[in-house]
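Shown here: the complex without one of its protein chains, the others still in place.
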Amino acid sequence: MFSSRPQTWTTTTRTAGEPAPPVPSTAAPEAVRLSLYRRMVEMRGFEKRASELFLQGLVKGTSHLGLGQEAVAAAFGEAMRPDDYTFATYRGHNHTLARGVPMMPVMAELMGRESGLMAGKGGSMHLTSVQHGMMGSYAIIGAHLTIANGAAWSAKVRGTDQVTVCFFGDGATNIGAFHEALNLAAVWKLPVVFVCENNLWMEYTPIGSVTAVRQPAADRASAYNLPPALVDGNDADAMYAIATSSIAGARAGNGPSLIEALTYRHGGHSRADPAQYRSDAEVREWLERDPLSRYRLRLVAEGVSSEELVRIEAEAQSKIDEATAQAQASAEPPASLVEKDVFADGGATWRR
Amino acid sequence: MFSSRPQTWTTTTRTAGEPAPPVPSTAAPEAVRLSLYRRMVEMRGFEKRASELFLQGLVKGTSHLGLGQEAVAAAFGEAMRPDDYTFATYRGHNHTLARGVPMMPVMAELMGRESGLMAGKGGSMHLTSVQHGMMGSYAIIGAHLTIANGAAWSAKVRGTDQVTVCFFGDGATNIGAFHEALNLAAVWKLPVVFVCENNLWMEYTPIGSVTAVRQPAADRASAYNLPPALVDGNDADAMYAIATSSIAGARAGNGPSLIEALTYRHGGHSRADPAQYRSDAEVREWLERDPLSRYRLRLVAEGVSSEELVRIEAEAQSKIDEATAQAQASAEPPASLVEKDVFADGGATWRR
Amino acid sequence: MAEMTYRDAVAVAIAKEMERDPTVVFLGEDVGAAGGVFKASVGLLEKFGPERIVDTPIAEEAILGAAMGAAMTGLRPIAEIMFSDFLAVCWDLVANEIAKARYMTNGQVSLPLVIRTSNGAGVRFGAQHSQSVENWAMMIPGIKVVAPSMPRDVVGLLAAAVRDPDPVLFFEHKSLYATKGDVEEGEIIDELGRAALVRQGRDVTIVALAAMVPRALAAADVLATEGIDATVIDLRSLVPLDVTTIASSVVATGHLVTVEENPRLCGWGAEVASIVAEECLFDLDGPIVRVTTPHVPLPAAEALEDVAIPSPARVVEGVRRALG
Partner (left out) sequence: MAEMTYRDAVAVAIAKEMERDPTVVFLGEDVGAAGGVFKASVGLLEKFGPERIVDTPIAEEAILGAAMGAAMTGLRPIAEIMFSDFLAVCWDLVANEIAKARYMTNGQVSLPLVIRTSNGAGVRFGAQHSQSVENWAMMIPGIKVVAPSMPRDVVGLLAAAVRDPDPVLFFEHKSLYATKGDVEEGEIIDELGRAALVRQGRDVTIVALAAMVPRALAAADVLATEGIDATVIDLRSLVPLDVTTIASSVVATGHLVTVEENPRLCGWGAEVASIVAEECLFDLDGPIVRVTTPHVPLPAAEALEDVAIPSPARVVEGVRRALG
């Protein structure tokens, strides 16, 4: 219905259909901004490595990279409290790393090793680390929005002030579970932040061609009595600002929010996809908006020393190298795992 | 979230959140208005009879009456072309009669007789008469909105200009299928009219307590790039006006519309429900807005002779009496029907 | 010892568990103020308040999603899906999410939750409100499946289900809600996966579940008049499945008849039959007979529904066939 060409926008949250309000100046302290940068560098490096390992036949099955979308996960990772909950999709490497999950088990999981985050049982699409508040990556579109509500409801009932953040794609906004989840969250005033990463494409179909409104999430907010929020998902500062404010709102008991972050995946949908369906111009335009190089330029322009950034980059590389080496060195999971942990008694026994 | 007290409104379609525009004067010819009246009288009488038969133990299982909601079905029945399609819910007696389906087989279906519309196989909740364009009554909330899309899509592909009208309750607006159906209809510009009969209650729960917006359908229209339309569902003239215009729009290729008709069921949700959860004041207020007596008063005030109306009423009564007698006289369905028509070969054979 | 209805036993069991454990919460459509459409949760809202007894929109995916997310973060939710037919609307949550979470996460996630639903025919509600879908549940690895046949078992099995660390699909039979039975005083907690020998006989083993148990017993009475002495086993749960009790009875009688309300193909009786045909083949003295609802959607009319669902007469006939 609408073309998939990116609109021009400014670093801002905008009420859909209204002119953009002035940009609130980002006031995050330098330590935060360096941390955002470090997170993005690590994510980028990690996924590039994953992609190389795939080409070497060491990552099997499928994996969905978030290359180009790092600012969203990085900002929320920075803004969340350690006991907050994350729910993500199959495109969830970044969101997992963002919660402080070490690289090694994530890499090992992609490689199907016993030292993997789930010993190889889940795979790339189901990264979960409960101890880090990473409550799962979900591979069937829609469901996890309703599950995120449950975690938020639980926090409310238990009287903790934990906040749940739930990430999903633009394509997920057209499935029924999106609607059910948003309505319930609003009615129950749940402490949950829904973050739509609008990267303009479903798998190979432009979101505009199958969506009745221009902004798949922001233009639906009013249907749940929520204010629309459209933000530049490739601007780490803007993302951090909205992450902080939406989490604070949820923590304060103001109920849910729905954020649409405009971003772009640099590569294909999954490892099998060369992404030929996108125009060169579109890709070029978005590479120019790359959140990582853009942020680096901004930091340098604002006086951060190049040495500091180079140091961060080097540290990230060695972390990645180390994680890769360890993961690669680890064993394949033993066959006994196939019938492990179907039930809480640790086994798969369905009879007596 | 909102109380279930009825708002005051005028006979109008209103853009949610905007002040009500002036009422377009209804210009339906008298023949149409008498037909509307006749339809409502027949529906009312039919359902009262059904309710008596239930108390006599002649209607088994369950049935959901539309007593008090007749204006909606009557108006669309009047406005539709014989080859248009209707999709309704378990509360679908009125919508079935509205398409010209004779009373006898409908009554017989409620009574589980062989002469029933589906020989007793469907029952009250599944009234269907394909030859009358009554494409089914559906008892699981939500699904039929997506099915209605299919009929509308088919009409479009086949190049007929048939229009599909799909009725559902306020409670249905919170289920996922509603969202999927509305989005697809809008994207594909389907010739379908979605009619939400907002009777303020789900089964026993007020819709306002579980819905994030005040008007469950109208306040969601913008999420599908549709104009909101809120109408007095107890005013047959207002309903006829909006039925005519929405059907004309669909027929002209303008795509779908979503109408929220405000109405009320006089009785309980289903035959088992004494409806004690509603306040006397609420019920009284709505009985005063009864679409039938209100329309009668209006017609008389506008010069229709009482004799004419009495004649219509008497004719309806004898139709109902005749249908009842015939239905009651007919046989129970033979056991052979149990294994009939699972498959197109007429049988239930799953093996060879 | 108190006599109570199957319906009241539900509310009693939920109340007991909620009193015992403050993390138990209960959600569903019309479950609070209205006390449930089958009146199986009457009084709970008054007792436990709207924080713990929660009315939802008509949004079954949202209901089960909320239950799942709550279960993984410290609560023990009981979610009601009003009619078991509606499990189809939220089957993704059941089959793909709730059932698989523990396994996919290598044991990181526990889901102590119960999904209660009304199953089965007998009230002439037609094809979309009368299905027996216990076999839908049984085929999904990762959930337990329970279906009581009497008020006492409602209490004991529901308590066990709520306390179980795994997700349990709890099928109440809508034609049993009005039936009465004795329930002993005090705490009753059953073990999931233990079948009950409700009649002990020498000649044939009849295995039944939920509303089919009284019908199997009625059939056994008829058979007794013909000199056929039947064992009747009430399975009570499909997962875990009490193979031990079934197999030892078949070894003793040499004959097996299953009585299933689910439609024929891939019903739970097929699984039971296949186990016996593998593990006790040489103990069998005659064919394994399955009495099931025919493989059809259900008709609404009383006259037809009564023909579709296995009757005592059809069970009797099935036993005769099994005995050859």
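Each chain carries a letter (A, B and C) given by its place in the written order, and its residues are counted from 1.
Methods note: a residue touches a chain if its C-beta (ideal position, glycine included) is under 8 Å from a C-beta of that chain, and two chains touch if they have at least 3 such contacts.
As the structure is a prediction and not an experimental result, all values here were calculated from the model.
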What are the shown chains that the left-out chain touches? A, B, C
Among C:E29, C:D203 or C:E271, which residue is in contact with the omitted chain in the full complex? C:E271
Given the contact definition stated above, which residue among C:A62, C:L192, C:V296 or C:V315 touches the chain not shown here? C:V296
Of the residues B:A119, B:A172, B:L200 or B:A261, I need the one that contacts the missing chain. B:A119
From the list A:Q131, A:T205, A:N254 or A:S279, which touches the chain that is not on show? A:T205
Had the left-out chain been drawn, it would touch chain C at residues 85-86, 88-89, 91-92, 94-96, 99-100, 103-104, 126-128, 135-136, 138-139, 141-142, 239, 241, 262-271, 273-274, 276-279, 281-282, 284, 286-290, 295-297, 299
Considering the entire assembly, which residues of chain A contact the chain that has been omitted? 60-62, 112-113, 116, 119-126, 138-142, 171-172, 174-176, 202-205, 209-211, 277, 332-333, 335, 337-339, 342, 348, 350
Spell out the interface residues on chain B facing the chain that's missing from view. 85, 117-119, 121-122, 126, 128-131, 135-136, 138, 140, 142-155, 157-158, 164, 176-177, 180-181, 183-184, 187, 337, 340-344, 346, 348-352
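Just so we're on the same page, only the chains that are shown with their structure count from here on.
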Relative to chain B, the most remote chain by C-alpha centroid is chain A
Report, in whole Å, the distance between the mean C-alpha point of chain A and the mean C-alpha point of chain C. 40
Geometric centre distance via CA averages, chain C-chain B, whole Å: 36
Taking the mean of the C-alpha atoms as each chain's centre, how many Å separate chain A from chain B? 44
Quick check: what residues of chain A touch more than one other chain, meaning two or more? 142, 176-177, 180, 183, 187
Got the chain C residues that touch at least 2 other chains? 56-57, 59, 61
